[in-house]
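Shown below is the structure under consideration.
Right after this comes chain A.
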Amino acid sequence: MQKVNRDVLLEKAAAMLDAGEVQAVLGWGAGEFAYDVTPRVFETSDELRADFVWNDFCGANLSKYLVSKTKKLEGKLLVFLKPCDTYSFNQLLTEHRFEREKVYAVAVPCEGMADVQKLKALAGDGISSIESTDSGFSVTTIYDDAPVEVKGADVLLEKCANCKSRKHVAYDELLGDEGEVLDSNRFDEVERIEAMTSEERFAFWQGELSRCIRCNACRDVCPACTCEKCVFDNPNSGAENKAPTTSFEEQMFHVIRAFHVAGRCTDCGECSRVCPQNIPLHLLNRKFIKDINTFYGEYQAGAEEGSRAPLVDYTLEDLEAEDVFKKEAE
Partner candidate 1 sequence: MQRIGVFVCWCGSNIAGTVDVQAVSEALKTEPGVVFFTNYQYMCSQAGQDIIIDAVKEHNLTGIVVCSCSPRMHEATFRKTAAAAGLNPYMVEIANIREQCSWVHKDMASGTEKAIILGKAAIAKVNLNAPLTPGESPVTKRALVIGGGIAGIQTALDIADAGFPVDIVETKPTIGGKMAQLDKTFPTLDCAACILTPKMVDVAQNDKIRIFSYSEVQEIKGFVGNFDVTIKKKARFVKEEICTGCGACVEKCPMKKIPNEFNLGMDNRRAIYIPFAQAVPKVATIDPSACNMLKNGKCGVCSKVCTAGAIDYTQKDEFINEKYGAIVVATGFNPISMDKFDEYAYNQSKDVITSLEFERLTNAAGPTQGKLLRPSDLEHPHTIVFVQCVGSRCAACAEKGKEYCSKICCMYTAKHAMLVRDKYPDTEVYVFYIDVRTPGKNFDEFYRRAVEEYGVKYIKGMVGKVTPEGNKLKVRASDLIAGKQLNIDADLVVLAVAIEPDKSARPLATMLTASMDTNDFFTEAHPKLRPVESPTAGVFLSGACQGPKDIPETVSQASAAASKVIGLLVKDKLKGNPCIASANELMCNGCSTCANVCPYGAITYIDKEFPMFDRTMQTRRVAQVNPAVCQGCGACTVACMSGAMDLRGFASSQIIAEVDAICR
Partner candidate 2 sequence: MHNDSRKIADEIILRSGVNPRRCMKCGKCSGTCPAYEEMEYHPHEFVYMVESGEVEPLLNSKSLYMCLSCFACVDRCPRGVEPAKLVEAVRNAYLRQQDNKHMNADDVPAKLDDDLPQQAIVSAFRKYRK
């Protein structure tokens, strides 16, 4: 599925490592299976050649790692960024979370990444190999000799199915062709929920949030959640809690988390990708994004480095809180 070949990325990174232009490379490393790809820091070109992967399972957004990894290095760190990752990259820069000079950003075009769960649902368990084809995947399992053909479009990650942009908004170098900002249907699901009655919405979210196990994966993967100390881990914050002991705590955690990233969330979709309970957390973030767009004008966090986030900005004519629901009704 991916148009740019692994070797193009590999050679770029290897050459820069060998020439000493960068000290390390932040990319994706091979795992046990074709689909289990782990973010990894490579320090030599040999390591790269052995373990670097660029395939349809590189959904992980590497930009958050820059916060910690750049601090550990003296020299530059080369990072590979998909279009959506570049928005997070910019947002982190806007918030001074790492030094731009310490990063060499290589933009990689992306055709959308696959969701292993969806793939398994279609191809079955016991996968022994996955071949990428032009239109999708050819999957072999231990239960069947004949490979199962799966269409790429059917197994896209949610964030890729509703991709907002194939344009890279920040990089030092682009491999391949630049894409464009897309007209996505990413707010459709939000609208569907908005159209429900209050009771239905409450029931819907109770159903979703009651599955939460408070593993914090959504928070810890989120490139907007880079706090030195999270309020939910801080006994002095008044919000600390470790388990979703009551439905209130489930709501509290997710509302406050979404509020803390409101206007800063680039909609990279990592929260939903990693949720072990498949809670559609991106909907909370998108609700804020949609509201911000409707109330205060279109704003895409991370589209521009240094842009002023909507919650640290105002106009004299802003919508009154009481008019929020009238505006939404329009």
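The rule we apply is simple: a residue touches a chain if its C-beta (ideal position, glycine included) is under 8 Å from a C-beta of that chain, and two chains touch if they have at least 3 such contacts; residues count from 1.
The set was built so that all candidates are chains of the complex that A comes from, given by their letters.
No experiment lies behind these values; they were computed from the predicted model shown.
Screening 1 or 2 for touch with chain A: in this complex the touching candidate is 1. Those residues of chain A that touch candidate 1 in the shared complex are 71, 95-97, 226-231, 234, 236-238, 260, 308-309, 311-313.
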